[in-house]
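For this depiction, one protein chain was excluded, whereas all remaining protein chains were kept in their positions.
Each chain gets a letter, A and B, in the order it is written, and its residues are counted from 1.
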Amino acid sequence: MARLNYPMQKRLVEHDGRLYYERFSRAQRLQHLGLLSSFTLLILTGVPLLMPDSWIVRQMFWFEGSFTLRGILHRLAAVALLLVSIYHFFFCLFSPRGNRDLREMVPSWKDITDIFGMISYNLGKKKSPPRFGRFNFTEKFEYYAVAWGSVLMLATGACLWFPVKATILFPRWVLDIIRVVHGFEAILAFLAIIIWHMYNVHLNPEVFPMSRIWLNGRMELDFLRHHHPLEFERLMESVSADVAEKIYCQLGDVFVTDTSETQLH
Amino acid sequence: MPITRYIKTLSPVAVLLLILLLPGRSLAQGDDICFECHNDPEMTGSAGDTIYVDSERYTESIHAQAGLECVSCHLDLEGFEDWPHAERLERVDCSMCHDGVFDMWDSGVHGQPAREKGDLDAAGCADCHGKHYILPVEDLGSRVYPTNQPETCLACHGDPKLAGKHEGMGSSDIARSFIESVHGQALKKSGLTVSATCTSCHGAHKVLKLNEMLPEIPETCGKCHAPIYQDYVHGVHGEAFQSGNLDVPICTDCHGEHNIRSAEDPGSDVSPSHVSQNCAGCHEDISITTKYGLPLGRLDSYNNTYHGIALNLGDVRVANCASCHGYHNIRPSADPESMTHPARLAETCGTCHPNAGENFAEGKIHVQGNPEDNIGAWLVKRVYVIFIAGLIGGFVAYIVVDLLAHRRRRRAEQKNSNDPEES
Partner (left out) sequence: MTRAFSKVLAAAALMAFAATGLAQEENACLLCHGEEGLTTTAASGEEVSIYVDHKQYSGSIHGGLGCTECHLDLADTEEMGTHDVPVEHVDCSVCHLEEAEVFATGIHGQLLSLGDADVPDCASCHGKHDILPAEDGNSLVNKFNLMYTCAKCHQNKELQDKREFGHPDALPHFYESVHAKGLLKDGLSVAPSCNDCHGFHNIQNSSSPASPVHRRNVYKTCGVCHTKVEETYSASIHGQLVADGDRRGPVCTDCHESHRIISPEGTAYKKYSDERCGHCHEEQLEHYQETFHGKAMALGATKVAACYDCHGYHGITRTDNPSSPIHMANRVETCSKCHEGANEGFAGYITHASHMDRENYPQLFYTFWMMTILLVSVFLFFGLHTLLWLVRSVALFMRDSKSFHQSKVKVLKDELIYTRFTPIQRMLHVWLILSFTTLAVTGLPLKFYYADWSGALMAVLGGVEIANYLHRTAALVLVLVFFIHVINLIRKFIPQIKTIKDPQTGKFTLKALLDYMFRPDSLIPHWRDVRDFWNHQKWFFGRGEKPRFERWTYWEKFDYFAVFWGVVIIGGSGLILWFPTFFTMFLPGWVLNVALIVHSDEALLAAGFIFTFHFFNVHFRIEKFPMDTVVFSGKMSRAELVEERGQWYDRMFNSGQLEQLRSGDEWDGWRPIAKTFGFLAFGTGILLALGIFGAMVVRLIMN
């Protein structure tokens, strides 16, 4: 829909005299915060069920009613996750920003080739890395992993929360399978976040110690050009000439207005 | 005047007659002689043991009230005149009057069996009832009044030295734990005389040995817990016990013997937090399960379920062994009256999960992760493990490669910046 168009130039923002690429709007950052908090709480209250005999878990449940409290917090966090998911669903469908970003998330063959391209580059077989658009394959993978994981966990979790209502539809031994799925999907999600996601946003030398994008939404144009060159080019195409000049100036490039003069900024 | 002379002469006689005929609230005449010496609180024998007899207390005792004199029991001093008497008197033989009770005592573990072994510590009449201040059993002050019995019995059975000397007595801790039990507390704290005291279970005079008591224990408990006894004898454990099977648990196997606590007390062996361990004592014992063909791994499979995990982490509201299987009238699942019979399972589950339908109870409850238990769960678990291992392995590999590549590139960059001429 035409109404749902989010022009590229809107992604260029100024802050304290510098230009930045706004990668995540405030709504997106808030959704991520909601996801982060509910996910953390879910893990903290859910993992004890997977390792009930360990020393740490026994120390956690030292007071009466602690286990019940765990259950309440787990369900509260699940409801929070559900609300964030529902909000995200509508955000992606109906807000211009969300809609455009969702379209960028759609996987393509390029992503497959990019994987091989990146590995080859890392192994030294290629000279330059693949050129990524707004979202590279790792980010797309993470997005779908979270989407899939949330849906699965919410569904299986609902069955486990309301076993009597669930067994109206199927016999109880199916619930045993659901329990296995819930537990292992949790382990999968947790490991994926703690290894994959934490690497990408903390330990990756490019962003170490921490990429701040999740807090203020802004990405350095330099970083954008280096890591998401296709997106950078689209941005440059959409802005006016003097803005483009300003950008190149900021990037420290030599901007050639005409062949006679070279201006160094 | 002749009348006054009569009165003067006759008055001592009259007085004497009066004394003789007065109701016996006072000491019997002959006792005066004894109390001349024995009324001294400091009087002791050569071994230092006291031989003081409080005459007031003695008068209130049941024997004095019945009109007995000292020599009625201490027969060897009847007609004795050559004071002082010998140091050691003959042992008082209570069976002179109390022969029925004496026979009962003699046939019990304190009587003849102890004598035959040469055991001089075994309790005799005086050890429990006292000597000179015996009161009727119904009297609150009696040493054998229900609420006082624990102290009386524990005088020997709570003494670690004595318990160490006599094997058959059992540990003194065990006996002393009675005070903290629900029965002991009812007696001592709430003053409930209807509560079980020592003699309620062990008998008063004919105290039996453990192996003699064993077959009677359920019935003994059933004296007060009658409906429970009925439940028990109709259950699988009770029926087996009545046919002579000694492997099955009786009341004391699950509830304890002296230290029985209320089932709601978290310290009780049958409280929600402990009952599964209790049942596991037999149902996880390989010799018993093989002997009777019982299914294995009951506790293990229970601990794998949400109920088991929650219980072990402190939530006592969840189902434990007794919640589903019952506790006194446990029946095998094949029995239509059993709480775990397939037709009744939904109802059993429904006690905690209201409106549980038939579907709710379908499927094996005690699962141990075998393919036979639930092939779906087993498969899904395997698939997940492989998938997770593969995916995470892939992640780690990618990360390692990435990091190494970074390092390689950074080194190359540094090298380049050191040698700017090299292109």
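Definition applied: contacts are C-beta pairs under 8 Å (C-beta built on N, C-alpha and C of every residue); 3 or more make two chains touch, one makes a residue touch a chain.
This one's a predicted model, so the numbers in the text were calculated from it and none came from an experiment.
Chemist: Check each of A:79, A:168 or A:198 against the chain that is not shown and name the one that touches it.
Modeler: Checking the options A:79, A:168 or A:198, the one contacting the hidden chain is A:198.
Chemist: Out of A:43, A:77 or A:177, which residue would touch the omitted chain in the full complex?
Modeler: The missing chain is touched by A:43.
Chemist: Of the residues B:50, B:171 or B:193, which one touches the chain left out of the display?
Modeler: Residue touching the absent chain, from the options given: B:193.
Chemist: Among A:103, A:125 or A:212, which residue is in touch with the absent chain?
Modeler: A:212
Chemist: Please identify which residue in B:75, B:89, B:126 or B:224 touches the non-displayed chain.
Modeler: B:224
Chemist: Where does chain B touch the missing chain, residue by residue?
Modeler: That gives, for chain B, the contact residues 140, 147, 190-195, 223-231, 369, 385.
Going forward, only the chains that are shown with their structure count from here on.
Chemist: So, what's the distance in Å between the C-alpha centres of chain B and chain A?
Modeler: From the centre of chain A to the centre of chain B is 63 Å.
Chemist: Which residues, counting only chain B, touch chain A once they are in their complex?
Modeler: So the residues of chain B touching chain A come out as 306, 309-310, 312-315, 353-357, 359-364, 367, 374, 376-377, 380-381, 384-385, 387-388, 391-392, 395-396, 398-399, 401-406, 408, 410.
Chemist: Under the definition above, what is the set of chain A residues touching chain B in their complex?
Modeler: 48-49, 52-53, 57-58, 61, 64-68, 119, 121-124, 163-164, 167-177, 179-181, 184-185, 187-188, 191-192, 195-196, 199, 203-206
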